[in-house]
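One protein chain omitted, others in place.
Up next is chain A:
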Amino acid sequence: MQLIPCPWCGPREEAEFHYGGQAHVAYPSDPSALSDEEWAKFVFFRANPSGPFAERWSHSAGCRRWFNAVRDTRTHDLLAVYRLDEPKPVIP
């Protein structure tokens, strides 16, 4: 079982966490101005890279807080874990 380092609680088993998908997806600032294509992009399209991916996790069976992580989707290695108020780290 994968250990995920919660920024507040430290490394805990994956089963304590809930996955939240892609991180840094901003709600449209002017929703009524969006075209159908733009709405489709916002609702249905998310990045699906093979490699580093910035995503959200919630420590749902622990401190219950959300945080972000950059994970390599090929190896499942967590390259960085950071709080929501921190910027996305640059992965070399």
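Keep this in mind: contacts are C-beta pairs under 8 Å (C-beta built on N, C-alpha and C of every residue); 3 or more make two chains touch, one makes a residue touch a chain; residues count from 1.
Following the convention adopted for this analysis, contacts and distances are computed from a predicted model.
Novice: Which name from "Probable membrane transporter protein", "Oligopeptide transport system permease protein OppC", "DMSO reductase anchor subunit (DmsC)" or "Sarcosine oxidase subunit beta" does UniProt give the chain that's left off?
Specialist: Missing chain, UniProt protein name: "Sarcosine oxidase subunit beta".
Novice: If you put the missing chain back, which residues of chain A would it touch?
Specialist: 1-2, 13-15, 18-19, 21, 36-37, 39-41, 43-46, 48-50, 53, 55, 71, 73-76
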